[in-house]
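Missing here: one protein chain of the complex. Every other protein chain is in place.
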Amino acid sequence: MIPDLGNYAAEVMAAYGLSILLLVGIVAVSLRRGRKVRTQLADVETRRDRANV
Amino acid sequence: MSIWEYANPKKFIATTTPLVPWVLGVAIACLVVGLFWGFFLTPDDFRQGSTVKIIYLHVPAALMAINAWFMMLLASLVWLVRRHHVSALAARAAAPVGIVMTLIALITGAIWGQPMWGTWWAWDPRLTSFLILFLFYLGYIALWEAIEDPDTAADLTSVLCIVGSVFAVLSRYAVNFWNQGLHQGTSVPVATGERTISDVFFVPLVICMVGFGLLFLALVMVRTQTEIRVRRMRALEMRMRS
Partner (left out) sequence: MIALLRRDLTLAVRAGGGFGLGLAFFLIVVVLVPFGVGPEAAVLSRIAPGILWVAALLAALLSLDRIFALDFEDGTLPLLATSPLPLEGVTLIKGIAHWITTGLPLTLAAPALGFLLNLEMSAYVWLLASLALGTPALSMIGTFGAALTVGLRRGGLLMSLLVLPLYVPTLIFGAEAVRRGALGLDATTPLLMLAGITLGSFALLPFAASSALRVNLR
């Protein structure tokens, strides 16, 4: 499955591993923060609506 | 119908929300296909061996690192001229993505440099300019974090972004002057329309570039939405407290 990477297997794997880790990291952080803020905002908005009634 | 309609935060959220899953999906698909193709299906270079595969991460990341700064510059100018909040928030949202791209380009470059040039780090013009770009991103993000008032922060970071761009270009030339480097020339010179790499490597590289670009777009949209919501939340809380 894994192609023959010759002498540089460690380097290539490390580069792919670290980069994919970083990419997944930034995507996860962005999405999670987005979701958190969305629920918080909904929370604040319902509280405001209740206060206005 | 003008493009400035999207400067309305509500309109921006309404337009981008259905777009995000698609753009993110296509981006991930491109990345998976491009990286898979690059990793498994391309031959080794006769001089570089298998390390040539690192190009599929290194070049697109470097490209997006510069484009992200360029986008921040444009967004800053739009903010200063037309005072659209979405624009300033988009610049803020892009910075962390840009710094991650810079980091990927630096890390993959270092890993590739070790077997090829025999050193992790050389004070080569391209490497050095990227390190300087990294410092610029750090300063920009730090200034955003340091200032409480969002409009003040947007103004000051925009000014910093513009001045920083001028000095970043200046640094690029200064560094070139300072040390002639080891780094090879660009693989895909857009201006001349030629290219120095063969089709076998080129097709997956383009797919990866598209993937990185779309990923950046999707992340900026998500993060801008988040920033808009944070702003709105803060405004609501202020109003409720008073």
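Going by the order they are written in, the chains are A and B; count residues from 1 in each one.
Going forward, a residue touches a chain if its C-beta (ideal position, glycine included) is under 8 Å from a C-beta of that chain, and two chains touch if they have at least 3 such contacts.
Because the structure is a prediction, the values reported are computed rather than measured.
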| item | value |
| --- | --- |
| Missing chain: touched chains present in the view | B |
| Residue touching the undisplayed chain, where the options are B:26, B:156 or B:230 | B:156 |
| Which of B:14, B:32, B:81 or B:142 contacts the chain that the document leaves out | B:142 |
| Absent-chain contact - pick from B:175, B:205, B:219 or B:233 | B:175 |
| Missing-partner contacts on chain B, residue numbers | 132, 135-136, 138-139, 142-143, 146-147, 152, 155-156, 159-160, 162-164, 166-167, 170-171, 173-175, 177-178 |
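Going forward, only the chains that are shown with their structure count from here on.
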| item | value |
| --- | --- |
| Inter-chain centre distance, chain A versus chain B - centres from mean C-alpha coordinates, in Å | 16 |
| Parts of chain B lying in touch with chain A, wherever the complex brings them together | 24, 31, 35, 39-40, 44, 49-51, 53-54, 57-58, 61, 96-97, 100, 103-104, 107-108, 111-112, 114-115, 215, 219, 222-223, 225-226, 229-230, 232-233, 236-237, 239-240 |
| Interface residues, chain A side, partner chain B - complex | 3-9, 11-12, 14-16, 18-20, 22-23, 25-27, 30-31, 33-34, 37-38, 40-41, 44-45, 47-48, 51 |
